[in-house]
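The block underneath contains the structure these notes are about, expressed in structure tokens.
Every protein chain but one is kept in place in this view of the complex.
Think of it as A and B in the order they're written, each chain with its own count starting at 1.
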Amino acid sequence: MALPFPLSDLLVILPELILSELALGILLWAAVVKRERERALAWASLASLAIAAALLPVAASFAGELPRSAFGGMIALDGFSLFFKALTLLAAAVTILFSLRFVGTSPYPGGEYYALLLLTTVGMMFMASGTHLVSIYVALELMALSQYVLAGYFKQETKSVEAAAKYFVLGAFSSGVLLYGLSLVYGATGTLSLGGVSAALEAAPRSTLLMVGVVLVACGMLFKVASAPFHVWAPDVYEGAPTPVSAFFAVGPKLAAYAIFARIFFDGFGPRSDDWAPVLAASAALTMVVGNVGALMQTNVKRLLGYSSIGHAGYALLGLLAYRAGGAAGQPEAFGLWAILFYLTAYLLMTFGAFGLVVLLEAKGYATESVDDFNGLWKRNPLAAGAMVVFLLSLAGIPPTAGFVGKYLLFSAALKAGWPALVVLGVLMSAVSLFYYFRIVRAMYLVDGEGEVRWREEPAVAVAVGLCFAGTLAFGVLPQPLIALAKSCLLP
Amino acid sequence: MNLPLWLIPALPLAGFLLNGSVALFSGWRRARKATAAWREAHPGDHGHDEHGDAGHGPGDHGHDDHGHHGPFLPYGERLFYGVVGVLSVGLAAVVALANAVPYALASTASEGGIGPVVQSVWKWMAAGHVSIDMAFRLDPLSAMMVSFVTFVGLLIHVFSVGYMQDEEGYGRYFAYLNLFMFAMLTLILADSLVVLFIGWEGVGLCSYLLIGYYYDKDFAHAAGKKAFVTNRIGDFGMVLGIFGILALFGTADFSFVDMAKAGAVNGTASITVYAVCLLLFLGAVGKSAQVPLYVWLPDAMAGPTPVSALIHAATMVTAGVYLVARCSAVFVLAPDALTLVAWVGAGTAVFAATIGLAQNDIKKVLAYSTVSQLGYMFLACGVGAFGVGMFHVFTHAFFKACLFLGSGSVIMAMHHEQDMRAMGGLGRKVPRTYLTMMVATVAIAGIPPLAGFFSKDQILGAAFAGGHLVLFAIGLLTAGMTAFYMFRLARMTFYGEFRGTPEAEKRVHESPATMTIPLIVLAAGSILVGFLGVPEALGGANRFVSFLAPSLATAHPHHLSHATEYVLMALSVGVAAAGILLAWRWYGQKGATPEVPSAAAQAFYEKTGALGRLVENKWYVDEGIEAAVLSPFRRIGTFLWRGFDSLVIDGIVNASAFLVELTGDLVRFFTTGNVRNYALSFTLGVLVLALYVFLR
Partner (left out) sequence: MITLAHFVGLSFVVFTIGVVGVLVRRNLLTVLMSIELILNAVNINLVAFSRQLGDLTGQVFSVFVIIVAAGEAAIGLAIVLSLYRLKSSVNLEDAAEMRG
């Protein structure tokens, strides 16, 4: 029987294929491994991620000229997807480093945890590659279903299970809405491939059916990136999930969601951008305000960082809005898009860094890490305090950090695209954001701690945080290589 | 010798890294030892610290009080920190002078100056059509700034070696001070507003950390909040101002100054020149502590005194003036904005001076004086005399640093007493501090031929020549008040009888050489640097201002006749002399008590009451002046300080905080924790967006 696709298409998804196999292998191994040997599973997962990362260039070279479409237009391998795949692999690796002891010392088995993490990663990688609404949907669900389980992994903790229940109900609800939107788009355009949708929109008149579909899809996507008014799940889930999982949620799935967001809305709905851009703009404005203002009053650090990540989703939306900005004489340069790529990389580094220090914090109870737990940290651990300051400065967009460069790029892109009001709001909200970030700085430097909260001595986390620290500073001082890379990884 | 400009900020950065890592390592080792010692003492208690987390040892908590039980650190380690700290700034000063002096000589030798030297180190980021280089610029303005910042900074580092020797965090202190120098020098040397912004935020961060470093308790709660709110407002303006400049000129590097001079402004930009100037000025107001964002500066005095001298008097707070001067070509395109600058400056000058009249804390007097002098500088810029404004920045750095360091020396001599009412008669006990501080006091009061006279007189002259008579009058009044409160300070501190306890009197001692030598150098500077800018009317060539001219906007020069200038000079000196005389009369005389030193006159009257009408009448005259002039001012000062400052400004700060908290609560209110409500908000969001698309 002849395959409906050339065999070489399999090589395009080689990293994903191998990673899925390895994930299932780890799941099997987990069934027989002794509880005290579980650390090996973590290292094996880390190795799997490394293998997948090493296979990325291999797949790219086998694929020949990029962009390479495969499986009848379901999947595409291009610079854009490679960039996101590398980022998601990095996110998963950092999460495993965070989890080593956090999960290892917990009463819960590690095997399924790591396997689920890897499967989430596979989902995210397919999301980055998807060029057909069916493949995008299936990849999205692979990621989301694994996420629900991970959120509730500490199943004896009410907060963890509550987070899972909330995330599940809202996530399933939102993907239902998204799907309904997709079905309407299918009805209006007669196709589900992004290229086909784009071509049909180019030709078709504006119909209500279609626009409702587009809006429903937009709502589903805004939910995934935790934008207002679809953000409410994020603080609860980040607070309740195990801390390494919260860190992962704040970064990995969001990156992948931005990838499909950009792909669906530019490759697919691009011709109708005048219709949906105001929707995104309104959501971006609301998101920046809600995220940053909501964070002000928080005492729980994970919750605070959750709100902060909502604020950052708002900034990143500015980049999506400015996608086609900055071209000379009608030549689109996609300034906004590569600004997003840079920003998301910076966001990954600084968010993981900040969460890493929360992982190191051994709070008195599950999910009770509070700002006060940072009191007097600079006396107890000056290096950690210094690193935290850099992460927080970066999150607030203060130079010379990667966060500043990212924000600068996003805001100038938005200015070029003609959204000055949003930029003013963004700058204002960045100023507001310093208040809650500096509550942590104040706790670390200006308040005496009595050492009620112990700090984990955890080399794996320290290595991961050190990596994030180096990256946050390096891409702030020398951003040009990353900018150049991002520029070469745009959507075709 | 060709020393690249990047060395100037890089050297303090290296000092920061070296001192920081050594302090980190030795702190870690000490904590280890303390933990080990503690373990030996508590052999049965192993479970607690099984992982031996660094810095968590109980030994750490013994030294929390900043008492004076002798040096905390071994001599060798202290020596290392001091040498690294001083040497890195010293080398930076050498590099700075090696660049600036030849440049200045070449520039003054050639007609119209020579162009700026721009050295790009690497391409920082290229975004769209705007590319930003990590580039440093040597031009008259930055050459002048970098010279005095490194020089004064070096002296303050040397001073700190002695002043901070008893402190636990000696190494970290020098690390932070070096980090500050790095940020400040980046700010000055930057060739682009975006690179300048690195330094701008960096100095703010260092200031915040250094203020709260040792005296954490109070600052952490009240003062930190103020400093924070005001700086955020300023930064908001600054960032938007940078984006505005980008929109107007398409570039953020300082070539936009030349474009502005040539009038090449993008008229189709979505922002006007006026708005951009206002935004940049908002940033400057926040950084340079002008009304209404000045409130943080007096509170910042909670930090160690050398920090006050370096950051909150000589360097960082002048960054706002520097920014306005740097962008002067843009400001002259918006005359209304310039007028606002002048009025804010003048208003701040007189306002802060009034408050200064009523202060009894020696550092608070100097703090309000700094705010007032910064107002002077903005006044100069506002009337178009940017060069003169920068001249005042320059001279002010010397005498104000000298005053702050002197006050530090006094405070140390008094064993951390800052209230002037408990001082008095210190002149004989700390002669070097006394002499140097008196020189600086005379200089700030504007008595010729010391530095303050030349710069202040030219500011007044510029205001007068520009036809801003009200501004001129305000400036003149401020000059009188400055002389008054400074001599009040001198009189209460150094003259009369000691008003503290006898034990305190016994312990008063002169400071070590590491502290007095910087004082002497700065005092010499306060005498000499004024001669760099002797106006033509006095036979000079005003080299300072003409040297700076190429960097600044070509202000419309209003030439006064020499006769008018002489009259103005006489007027300003006369007003200053009047202030001095009044202060001399009313403060620090015999029989004063710590509670009411100014009632010295009353005691005098009681003793000599029978002696005759002459003295009595004199007293009436003076009391009349006191009642008619000074007392209202002091009352206004007290009111402004107590009432305005703590009611209105605190009110604004608290109100904005409240507003933000309210919105925060609103957001929290909608986050009920109930999934069904979340689903409802989701659905409502969908409906609203769908409706919007429907109705379009």
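Methods note: a residue touches a chain if its C-beta (ideal position, glycine included) is under 8 Å from a C-beta of that chain, and two chains touch if they have at least 3 such contacts.
In this text, all values refer to a predicted model and were calculated from it rather than measured experimentally.
Enquirer: Just name the one of A:Leu41, A:Met124 or A:Ala163 that touches the chain not displayed here.
Expert: A:Ala163
Enquirer: Could you tell me which of A:Tyr148, A:Phe223 or A:Phe374 touches the chain that is not displayed?
Expert: A:Tyr148
Enquirer: If the hidden chain were put back, which of A:Leu10, A:Leu27, A:Leu66 or A:Leu179 would touch it?
Expert: Result: among the candidates, A:Leu179 touches the missing chain.
Enquirer: Give the residue, chosen from A:Gly190, A:Gly418, A:Pro459 or A:Pro481, that touches the chain omitted from the document.
Expert: The one listed residue touching the chain not shown is A:Gly190.
Enquirer: Please output the residues of chain A touching the missing chain, sorted low to high.
Expert: Residues of chain A in contact with the hidden chain: 133-134, 137-138, 141, 145, 148-149, 152, 155-156, 158-159, 161-166, 168-169, 172-173, 176-177, 179-180, 182-184, 186-187, 190-192, 235-236, 239-240, 297-298, 303.
Enquirer: Identify the residues of chain B touching the omitted chain, counting contacts across the whole complex.
Expert: On the chain B side, contact with the omitted chain comes from 668, 671-676, 679-680, 683.
Simple rule for what comes next: only the chains that are shown with their structure count from here on.
Enquirer: Applying the document's contact rule, which stretches of chain B touch chain A when the two form their complex?
Expert: So the residues of chain B in touch with chain A come to 24, 27, 51-56, 60-61, 64, 122-130, 134, 172, 194, 197-198, 201-202, 205, 209, 212-213, 216, 219-220, 224, 228, 232-233, 235-236, 239-240, 243, 246-247, 270-271, 660-661, 663-665, 667-668, 670-671, 673, 675, 677-679, 681-682, 684-686, 689-690, 692-694, 696.
Enquirer: Where on chain A is chain B touching in the complex?
Expert: 165-166, 169-170, 173-174, 177, 208, 211-212, 214-216, 218-219, 222-223, 228-230, 232-233, 235-236, 275-276, 278-279, 282-283, 289-290, 293-297, 325-326, 328, 333, 335, 339, 379-383, 389, 393, 398-400, 405, 408-409, 411-413, 415-416, 420, 423-424, 427-428, 430-432, 434-435, 438, 442, 445-448, 451, 454-457, 477-480, 483
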